[in-house]
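Quick one: the structure is below, and I'll ask about it shortly.
Excluded from the complex is one protein chain; the other protein chains are retained at their positions.
Labels run A and B following the written order; every chain starts at residue 1.
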Amino acid sequence: MSDAQVTREGLENVRPGREARIWSASNGGRRGEGPVDHPRSSYYGNSIINPPVWEELDIAGYLFLGGLAGASSILAAGGDLTRRPTLARRSRLCASAAIAGSLTALIHDLGRPARFINMMRVVKPTSPMSIGTWILAAYSPLNFATSASDLTGIARPVGRAAGLGAAALGPAVASYTAALIANTAVPAWHGAHREMPFLFAGSAASAGAGFGLLAAPLAENAPAQRMAMAGAVAELAAEQLMERRLGMVAESMRTGTAGKRLKAAKALTALGAVGAATLGRRNRVGAALSGAALVAGSAVTRFGIFAAGMASATDPKYTVEPQRARLDATR
Amino acid sequence: MGAATGGQRALTDRLTGFDLPTPRDWPVLRQLRGRDKLGRGAAVKSRGSETLTARTHTADRVVKSVCPYCAVGCAQNVFVTDDAVVQIEGDPDAPHSRGRLCPKGSASLQLTTGSSREQHVLYRRPHGTDWERLDLDTAMNMIADRIVSTRRDGWEWENDEVRTRRCMSIAALGGATLDNEENYLIKKLLTALGIIQIENQARVCHSSTVVGLGTSFGRGASSTLPGDLQNSDLIVLEGSNMAEAHPVAFQWVLEAKARGATVIHVDPHYSRTSALADMFVPIRAGTDIAFLGGIINHVITTESDFREYVLHYTNAPTIIREEFADAGADGIFSGFDPDKPGYDPTSWQYQDAFMAAASGQRDQEGNLTAQGPSGEGQSSGDARGKPELDLTLQHPRCVWQILKRHYAGYTPEMVERVCGIPQNVFKKVCRLFVANSGRERTTAFVHGVGWTQHTIGSQYIRAASILQLLLGNMGRPGGGVMAMRGHASIQGSSDIPTLFDTLPGYIPMPHAHTHHDLDEFIAGDAPDKGFWGNMRSYMVSLLKAWWGEAATAESDYCFDYLPRLTGSHSTYDTVMEQIKGTVKGYILYGQNPAVGSANAKMQRLGMSKLDWLVVRDFSLIESATWWKDGPEIESGEWRTEDLATEVFFLPAASHTEKDGTFTNTQRMVQWHHKAVEPRDEQRSDLWFTYHLGHLIRRRLADSADDMDRPVLDLTWDYPTEGRWDDPSAEAVLAEISGWDAGGELLSAYTQLKDDGSTSCGCWIYCGAYADGVNQTARRKPAREQNWTCSDWAWAWPANRRILYNRASADPQGRPWSERKALVWWDAEQGRWTGHDVPDFQADKPPSYAPPDDAVGPDALAGDDPFIMQADGRGWLYAPAGVGDGPLPTHYEPQDSPVRNPLHRQQRNPARQVYQHPDNRYHPDPDEPGADVFPFVATTYRLTEHFTAGGMSRWTPYLAELQPEFFCEVSPELAAERGLEHGGWATIVSARGAVEARVMVTDRMTPLVSDGRVVHQIGMPYHWGRNGYARGDSMNELSSMSLDPSSHIQEVKALTIDIQPGRRPRGKARDELVKRYQERAGITAETGMAP
Partner (left out) sequence: MGGSGDGLLNVLLAGGDPATESGYDDHPPRMGFFTDTSICIGCKACEVACKEWNHVPEDGLNWTGWSHDNTQGLGADTWRHVAFIEQRSPVGEHQSNFQRDADSFRWLMSSDVCKHCTHAACLDVCPTGAIFRTEFGTVVVQADVCNGCGYCVPACPYGVLDKREDDGRIFKCTLCYDRLEVGQEPACAKACPTDSIQFGELDELRARAAGRVEQLHEAGVVEARLYGHDPEDGVGGDGAFFLLLDEPEVYGLPPDPVVTTRDLPAMWKRVGIAAGAMLAGAVVSFVGAGRE
């Protein structure tokens, strides 16, 4: 019965409709059992987070090229300091080409490319993309300067100094992108945020060194060979750790497109590393092939990671299950 | 598409400009300067954000308006900048809507300012294959020419030697979406032209409500308002999908729940309404009378009625004539004539007293199908003699005993057999009813078209009325029967009717044969007791309003100018006349029969036989384009070149582009102000009717022909205003409200005289313009007045908000309960007082006993609360007025899979059926071939769409929410028929075949009725072939089979077959239907027998 009254004075016990009772006790005494027997895991299988709207070629390419550029700058500077002119020059040019490509990809992927300038509006430590943009803003000119002076022969000392500067920023360029993709709600990326920097740094090193093997004569490729092996090992090791850490989410890296790519990437990287170790200093062709394999391995790795992220974002289970497990653990 | 409306800048638009900071407010520097070091707030705010403001804030003016969709009549604020509407929102001051709007109301900005409205006149010449442009003047003149000539050709002075003075060759349809002032002018002009076939949506939506409530209580309108539901202890929603069809009114149901009220939803289909109810009771479509009869039986047998109320306020003690024979086992009352078929209701009368329905007697002579309030007509009694009462209720022929016998068979077991409702559930409902009624508590019924659209629809409403009278719920807070109506002014288009059988204020249209003059008309149609006793005053004042100077005592107030009826001229009869070729001209005012009326094929067939058709609407609805892209064109049955109908499309103005009043579902007449002028060739129907009237009068100016006098004598001078010379709606409203000889505006219908000294266009609206103030434009905020909010707009009659509220007090005038006080007798002041305006003579004491010779209102006692009734009582038993019996009786729908378990009579014996190859009916349940259409289909509305879609399928924001026609089926039926969720299904009846997407859902549940499992299929009916969201129309399946009293069609329960897959295209579609007809052995006779 309602406790509403209309007395001669007017309405009494008025309560707002938002306090309406639902499925009131008048209803069959089935209270308290709680809901049962209905799909619990998702809303019509719809993804919970919105998957990235990034173009694969742009962003995966940008990740790879950034790594290649950063590592190449280091090799270039090293080659310069250790009088390995071919390695130095070719790595230098590679870095410039790569970073140019990387920037192009980044801008191309913007919904409003003309507004790239807005990246310079703020400095946001909370946004790896903001920090990255500022890094690139410093790194790219140094890079282009050293390449230009090398090609034209103008102001060589300045060019060399710029090259050293670029080399100093190289590692940052090569690895900040790890934070960039890890700092999202994408399960496969965020879940791997601890290993991703090492994976990217290693992958970058093996890519840069791989190019060194490909580009430099046997006489000059000793550092590239050693760096390639170190990078490859780091990349493969980080990937192992990452997949273990990800638990059920790792499935998104083992299956589908991502699975295929990452398997291929591992094979290429391993092959490249072994090739570099065995033929790297003996056989120009072998060195070149090993180097090519490493470059390819690094590229395919980035595309694989990208695909894994997309897969893990699209299927709600990768978002729900870890969170559900976390909750149940705390309950 | 159509998203960017109004041209004002919302946040997203405003900020599209590029933000280029000057060096000194470069955000990086602001980061370093200010506290927002991380650049996540103050430091990065753009100039766009800095200068942001709301267009509602900067608008030039705010215009008060009313939502144009459903009949809740939510008040709107229309924001205007640079003479463009930039935003439409709810008006927070409104007592009924409290500033809220449903999705449709929220989309009214896009509806009115979007790109989907036609801007220009379109013309299709006879046999033309496409539209042509035509300028408005030319079109208006062409239409005037056609009306004049078609009228002359189709003129009829006599019918069977009886004067009819009418034009049968022109018909009009539509009015529920228009303003009262527009309907008034349309009815006035067309009646003067002798046109009687004037109809609107009210016929197909709630005409049976008018009959049911009118015969039971005296007025055919909702007795209460949604806001009063907050005072209910129990709310029973039956035949109403309130949360979906009237979302904003539903807030009052939640308000009641917040206070502990219980809510029951009884419906064939689990809707968004059910989701919020405490109890959902699935019922087999078309069996509500069995269900309600069962509850009535429970109340009577357990004597749990509110006896004091029943004795004094109902006709329970009244003794009925000996000749009366109850329906009994065979299910047919006395007085049935199988040849008509129909009833002669004389044997149903009171002992020694004659209760005739207002236009009943006359009508019955000619045609037995349209009794009493005859459809939209108003009920009243013609009390000659004094009813004999037995206050002990023991007399075997007293209404109480008859009622008891009539429903004795409606047991819980029978309710389960008929309705498929488990007995324990049914008993629980009975218990709730009884527990929440009586002196201390009240129960309210809420119904919509789920109850009205049946071949026995009027009796559904009667059954609920009986229950409410037995339980003493009428006229009391939280009680009553809340009829939820569907169009902005569908109540208004019943009050000021664009309907064939009534004149403004429910005065019956005169019938042919014996009505020779005004006196005989009054003598025959007006009772001598109650407020209908003053009908002559109402009638004479109306004739004065229409024919002014010409209406004098000498001219019999021009009574003879009125055309006469010879039976039913409802929209469905009109369709048959079109097919026959009698009707040659047709005007559609915002109605879309090709989608919204039963048997859409018949509607198009009728239109295809016309010489000319005028369509006034926002967009190119199906009823405007059937000649080029209708289903018959698709199937190749018709060729466009062969179709001779000339079609005029005239774009209409929207509610924001004209002044006028809507009457909402609670009888509240609300004024909406013009916010902007209509564009291009868009015009209001007021403009159209007024200027058309002048064009016609100019053409007839020199005529000496007597048939043209009514047109030429018509009062037709209204001041015009605005860019397009719109007639002043306020002037029209003033004419409706009325004035006296001195031109003084009247304040109440009690001032009306029968000597020609007063003029009033609609007596129940008398006072709407009292003291020269537009009472309907009053908008005193709800928080500044009591809960009945009588200072918000104006309600008929006499601004009373809850009807029959005298019944909220006991015979001595004290509230039945102090927790249910509404109006009561104040002895000191010697008048009735309370929260509401008393629906009673304010100074008539409870003790008043009328002298024997008293007539009119004075003949009613101080404890006769139903002041429109000739005996002042609520009618449990209707001695007249309802065409198919004094008591509701369960009959199966026209097409039903179940044999009537309660009575031998399968279908309503008095129902109206039409024999036509395109309107075939299905076999009886036990006939061979019945199983060809094994399933029950029921129809309903969705929140996201509006009726036949004319105002929602073209509105992208609504269309995207429900983009396709779908049908809802239970998992059990899906399994049985192999229907796939998300796939397609083809649904077939003897009338047509449609395809719909399949929604398999637990919300549909099978029932067991009379031993067989009955599967029910739910179908929203909004779609058609035109517009943005398109689909087949449900009404391709429905048949023309009508309730006899109200002529409403049965579309809430029919039988169909359903098969997986899409329907065949082209010819194959008709062939499929033909095959089904053959398999079912359907002939012209099938389903026709009484």
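Keep in mind that, in the parts below, contacts are C-beta pairs under 8 Å (C-beta built on N, C-alpha and C of every residue); 3 or more make two chains touch, one makes a residue touch a chain.
Treat the numbers as computed from the prediction; the structure is a model and nothing was measured.
Undergrad: Can you tell me which of A:M227, A:L246 or A:A288 touches the chain that was removed from the display?
TA: Residue touching the absent chain, from the options given: A:M227.
Undergrad: Who touches the missing chain here, B:E156, B:D228 or B:E244?
TA: B:E244
Undergrad: Can you list, in ascending order, the subunit A residues touching the missing chain?
TA: 16-25, 27-28, 30-44, 46-54, 70-71, 74-75, 78, 81-84, 109-113, 115-116, 118-119, 121-122, 124-131, 133, 170-172, 174-176, 178-180, 182-186, 189-190, 193-194, 196-198, 200-202, 204-205, 209, 219-220, 222-224, 226-227, 230-231, 234, 309, 313, 316, 319-320, 323-324, 326-327
Undergrad: Could you please point out the subunit B residues that touch the chain left off the display?
TA: 1-5, 10-19, 27, 34-49, 52-57, 87-90, 99-107, 109-110, 243-244, 247-248, 250-251, 254, 270, 272-276, 279-282, 416, 420-422, 425, 942-944, 956-964, 966, 972, 981-982, 997, 999, 1001-1003, 1005-1008, 1013, 1028-1029
Everything below uses one rule, namely that only the chains that are shown with their structure count from here on.
Undergrad: What is the distance, in whole Å, between the centres of subunit A and subunit B, each centre taken as the mean of its C-alpha atoms?
TA: 64
Undergrad: Which of the residues in subunit A end up touching subunit B in this complex?
TA: Residues 1-8, 10-11, 13-24, 26-27, 115, 120-126.
Undergrad: Which subunit B residues qualify as touching subunit A in the complex?
TA: 18, 21, 26-28, 31, 38-40, 43-44, 230-233, 251-252, 254-262, 276, 278-279, 432, 435-436, 441, 477-478, 786-787, 815, 818-822, 824, 834-835
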